[in-house]
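This is the structure I want to talk about, given as structure tokens.
In this view, the complex is presented without one of its protein chains, the others remaining in place.
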Amino acid sequence: MSYAGGRHFLQIPGPTNVPDSVLRAMSAQTIDHRGPEFAELGRAVLDGVKPVFGTQGPVVIYPASGTGAWEAALVNTLSPGDRVLCFETGHFASLWQEMATALGLEVDFVPGDWRHGVSPEVVAERLEQDTGHTIKAVCVVHNETSTGVTSRVAEVRAAIDAAAHPALLLVDTISSLGSIDYRHDEWGVDVTVAGSQKGLMLPPGLSFNAISEKALNASRSARLPKSFWNWQPILAANERGFFPYTPATNLLYGLREALRLLNAEGLDAVFARHIRHGEATRAAVNGWGLEVLCADEREYSSSLTAIMVPEGHDADKIRAIILDRFDMSLGAGLGKLSGRVFRIGHLGSFNDLMLAGTLAGVQMGLTLAGVRIDPTGLNAALDRLQSL
Amino acid sequence: MSYAGGRHFLQIPGPTNVPDSVLRAMSAQTIDHRGPEFAELGRAVLDGVKPVFGTQGPVVIYPASGTGAWEAALVNTLSPGDRVLCFETGHFASLWQEMATALGLEVDFVPGDWRHGVSPEVVAERLEQDTGHTIKAVCVVHNETSTGVTSRVAEVRAAIDAAAHPALLLVDTISSLGSIDYRHDEWGVDVTVAGSQKGLMLPPGLSFNAISEKALNASRSARLPKSFWNWQPILAANERGFFPYTPATNLLYGLREALRLLNAEGLDAVFARHIRHGEATRAAVNGWGLEVLCADEREYSSSLTAIMVPEGHDADKIRAIILDRFDMSLGAGLGKLSGRVFRIGHLGSFNDLMLAGTLAGVQMGLTLAGVRIDPTGLNAALDRLQSL
Amino acid sequence: MSYAGGRHFLQIPGPTNVPDSVLRAMSAQTIDHRGPEFAELGRAVLDGVKPVFGTQGPVVIYPASGTGAWEAALVNTLSPGDRVLCFETGHFASLWQEMATALGLEVDFVPGDWRHGVSPEVVAERLEQDTGHTIKAVCVVHNETSTGVTSRVAEVRAAIDAAAHPALLLVDTISSLGSIDYRHDEWGVDVTVAGSQKGLMLPPGLSFNAISEKALNASRSARLPKSFWNWQPILAANERGFFPYTPATNLLYGLREALRLLNAEGLDAVFARHIRHGEATRAAVNGWGLEVLCADEREYSSSLTAIMVPEGHDADKIRAIILDRFDMSLGAGLGKLSGRVFRIGHLGSFNDLMLAGTLAGVQMGLTLAGVRIDPTGLNAALDRLQSL
Partner (left out) sequence: MSYAGGRHFLQIPGPTNVPDSVLRAMSAQTIDHRGPEFAELGRAVLDGVKPVFGTQGPVVIYPASGTGAWEAALVNTLSPGDRVLCFETGHFASLWQEMATALGLEVDFVPGDWRHGVSPEVVAERLEQDTGHTIKAVCVVHNETSTGVTSRVAEVRAAIDAAAHPALLLVDTISSLGSIDYRHDEWGVDVTVAGSQKGLMLPPGLSFNAISEKALNASRSARLPKSFWNWQPILAANERGFFPYTPATNLLYGLREALRLLNAEGLDAVFARHIRHGEATRAAVNGWGLEVLCADEREYSSSLTAIMVPEGHDADKIRAIILDRFDMSLGAGLGKLSGRVFRIGHLGSFNDLMLAGTLAGVQMGLTLAGVRIDPTGLNAALDRLQSL
């Protein structure tokens, strides 16, 4: 018998479960985007979002999805033919370098096995070799949504500094921001790219660029053509709480409410909650006798876990059974991981019992799919959740 | 660390989790309750609710909570000093007889141990003794919300018939309607009392009387004073889809949507889902080594389970730990069960993974409270959920 | 061509236009009505509603529509056969006295022409004649929703006092509370009856009794049968923010938000706004050359205006044209006014331009229906609205 009744479990690694109060906030009437009431909203979200990035500098908010903010980071800071250093840490890192190529940049793409983050050692090596400083930017995905592997951004920064190299550091935090500790200013990141639909607990439709002083300077001479993504008119209008073209007002209502929720819980508590849920999930995976894709424990993601399915099983069939029988959506293996892994999102507006239900559904689904697992896996997760 | 993030688990035996689409339906603008658009709404819900009661006769909808519908059942059918036969099956059966007394009726209250439903044998006995037919009504609670024990209404009907006694049969289905199979017409019930906030998946604020022909006849000579609850003007106005006084329009919007959801799933599937969830819950309880309050397996409730806590433990402390640590509300022991049981609601808009999360929370809470349990209980529930 | 697009104009004298933020507040998930979060809500609305009644005493909130609160006022304070003094000020006053009769009271019903409020002189006269003090209560409708005529409650109180008569004063404020200045304590009212769906800007489904010390004393010896409406268990539970039976939680969410809105505007400003809108409406009516039903300018209602249609015209046909062509609902003539008047509600969440649109629709509808009017009527209303 297939499912009926109750709520869908949306356990993909984003879009995430949107809190009811955010959905209600979004359903208020749209207002005049040039009026005084809007200016208050604009200032509230433009200021309020900064601590989530760990920055005191400007954060640009686009009425566009996250992929657009990738493009914005590139076209605002770079010129045709510029070299950028990218790392094959997974599906989304690969897509970002494809975008860079399409926009007319030269990409040095360091190959990877999709089980590790960016190697700070390789960053150091490549930049030291680049004595002519032809590399203009290093692009890092903080948390690879396709693999559940994080990159150690602070160590990447240290490597760049050790090489005394002037390249900009561009970081994608689409599936980590608001879930995993992140420090734009402290880590010396130049452009941080983010989206609304993950740790920020909003529907998709907003994206972000946090911008360092150095990036802002670079933007003044960057020659990639740009208009919609151009920071300058946006930053000018933002000073009074406005935007140069019609903003996505109702999503901004939602952002204001989501920031209220994050502050009410406290960012440190939010990060600690995600760490616990990551640990509990891996306890279940290990308890079942299965393997987590991430190969380096320093790089475990707290926002999602990719699980390798044993030889002879198709991860997509397991997901289909779980969707049909238990009304839960899990993330597919993307690109070259297709069919070989599935991904559990445990980020955003989420709690212990939702995680327990999620892991119970995975355990039942694996069993129904004929995967041999040790059913004490779920209890191993509960043991972790019971302790603080 | 206490909970933060995610959704509250509302696992009291009502009010239940309201589907998002019902909440959205309720948030439409109120309309003119004397206009043509209202008449369509009125007819849709007045007709649409009948199959849920298993009746082809009229169902009165009150803009009031369930307790009001208890009063309506009594004041429409009875006269001052009439004798009614009630059974101490739990807290709510006791409250209903108190109401009957307060309204000026004479109550024969058959004592009970709160672990059994109404005994059809005792019904037969009492009515056979009443050769003068002074008993005017038999009041039965179909599903005792305080105990998780059902009464076998069809057998009670058979007992009345066997005694050839003309008493009316009044049945409270507040926590069973829309969750447990119920047949107003087939079982010969005269007034069925129900509320909106349980199996009908609505917020509280609507209540119901399904009315047999015999009850309608009785109402013509019943002399308890009545005005607000009086069936006659309501039934007259209902013929055109209207109500004699301002109806709770927005809750009626919700009812229309809830009926759509029940029909989309299918009432038989809804009942089967509740049966599975009841079985899975009891599998967990037994697996933990604890005892269900309901003492007769023919009377297990599919909509809630009351669990006895071992000597030396306070059920309310366990509930407080679970609320604090896992953001889940469970039902308290009521009246003489206070502190001795807690109740898990598994009715309404609910599914397998929500139940798994619920039972995981109970298991963790019991452990944290120091209750010795066998942690394989949760897996026993999953075994039940895995099979169809 | 009939209407399409835009918002319906709901200009009946209640239910009124519900503010979006109230509808959104109501669409939050229902919570445990016995938990700590509910207690906060309960206390907030039980305390917060008092200033709207102008009382420091208790206000009982029923999960029921306004008609129920009429019944509650009677059954809590009176005994079978008690005499009550009622006045035929309109349709609803007539219904209330019918209810009193149905519940077993003796009604002295003072006839009226439906164009005047209660005469304080007649009150004085009747009570002076009742030297035996057999009249136990005087029932007054503060603002007759069927006629747009108010009664001068303070003067009625003075008349009772002048007669040194101990009768209770029961007042229906269903269509005035939150719109027209009202003072339960200062005017010595014993029970004030109200509903949610008018000046309180909520959907129907809540009703109220504000209770004086004297009424509370009377309730201890009153012998009309009661259970659902009984104040005593409600007041006891209210002390901790709870209710003795399941409250209409989602409407209470709405009430909390509606009280916030009333306080944000300020009750005095709310009353002043209604006065302006009443004046502007009457300016239009006079400008058109038509007549307001209310015959005494001291008794003009600020929340609705009933307009007499000239001989030879059917008010219901005019309303039908307006509904069809301009998507606006107006109030019908009720009872003996059927077809002879229509009513414009200008209460609740309402402003100058909504009123201008409303009056424009009436002016166009009258014209289309062939009623000869002076089209400067609308501009006369605008003249009033332009001044403060």
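Couple of notes before you dig in:
We just call them A, B and C in the order they show up, numbering each chain from 1.
We take it that a contact is a pair of C-beta atoms (placed from the backbone, for glycine too) under 8 Å apart; a residue touches a chain by one contact, two chains touch by 3 or more.
Owing to the predicted nature of the structure, the values given are computational and were not obtained by experimental measurement.
One chain is not displayed; in the complete assembly it touches the shown chains A, B, C. For the options A:G48, A:P63 or A:G188, the residue in contact with the chain missing from this view is A:P63. Think of the hidden chain as still there; on chain B it touches residues 20-21, 24, 27-29. Listed for chain A, the residues touching the missing chain in the whole complex are 7-8, 10, 12, 14-18, 23-24, 26-35, 62-68, 70-71, 80, 98-99, 102-104, 195, 197, 203-205, 224-228, 230, 245-251, 323, 329, 332. By the touch criterion stated above, the residues of chain C touching the omitted chain are 1, 3-7, 9, 17, 20, 264-266, 269-270, 272-273, 325-328, 348-354, 356-358, 360-361, 363-364, 367-368, 375-376, 378-379, 382, 385-386, 388.
One rule holds in what follows: only the chains that are shown with their structure count from here on.
Averaged C-alpha coordinates give centres for chain A and chain C that are 54 Å from one another. Chain B and chain C have CA centres that are 34 Å apart.
Residues of chain C in contact with two or more other chains: 24, 27-29.
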